[in-house]
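Beneath this line is the structure, given in structure tokens, with notes to follow.
Heads up, one of the protein chains got dropped from this complex, but the rest are sitting where they should.
This part shows chain A:
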Amino acid sequence: MDTTITLHVDGEERVLTVDTRTTLLDALRDRLGSTSPKKGCDHGQCGACTVLLDERRVLSCLSLAVAHDGARVTTAAGLAARDELHPVARAVLDHDGLQCGYCTPGQVCSAVGMLAEAGAGWPSHATEDLTAAVELDDAEIRERMSGNLCRCGAYANIVAAIREVSG
């Protein structure tokens, strides 16, 4: 069954017709030609498809497009404002937190979402004191970024990049 929905992708209103089975990821990639969210597993196991829905990081392969009619989606491409890289993307580049680059847009979106979560005081498995403000040390960053796999093993540089932005 097909349905017509509207998505606001990276600041642009897009009207599209999708199969009700179409994931948000496939809607972005196949229907709208957005190359930024990547498909690494299609099962919520790798994080390559991470985008921001409003300000929250979500796995777009686990979201059905029809469930997000009217939603505001930001991909790593949309984080860049007029040719200026987003500070997180800039830091990832400066620290060489990427190799093949396939996990990278997902890492960037995830980091942006994660920084907001930490800023809002959300604890993680690595948080010692659940009532105090979150201090993003390396253990916190590693834990909070572990939903984004990087087979090239760029983790240490990704952590360094996020540390720089959060510090």
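Convention: a contact is a pair of C-beta atoms (placed from the backbone, for glycine too) under 8 Å apart; a residue touches a chain by one contact, two chains touch by 3 or more; residues count from 1.
The rule is short, and it goes like this: contacts and distances are computed from a predicted model.
The chain not displayed here is annotated in its UniProt record as "Xanthine dehydrogenase YagR molybdenum-binding subunit", chosen from "Respiratory nitrate reductase subunit gamma", "Fe-S cluster assembly protein SufD", "Xanthine dehydrogenase YagR molybdenum-binding subunit" or "Neutral metalloproteinase". Contact with the chain not shown here comes from a single listed residue; of A:14, A:72, A:142 or A:163, that residue is A:142. Residue A:46 is the one among A:46, A:66, A:118 or A:134 that touches the chain not shown. Although one chain is not displayed, chain A still touches it through residues 19, 21-22, 26, 29-30, 33-43, 45-46, 48, 75-77, 79-80, 85, 89-90, 92-94, 96, 98-105, 108, 126, 141-143, 145-146, 148-159.
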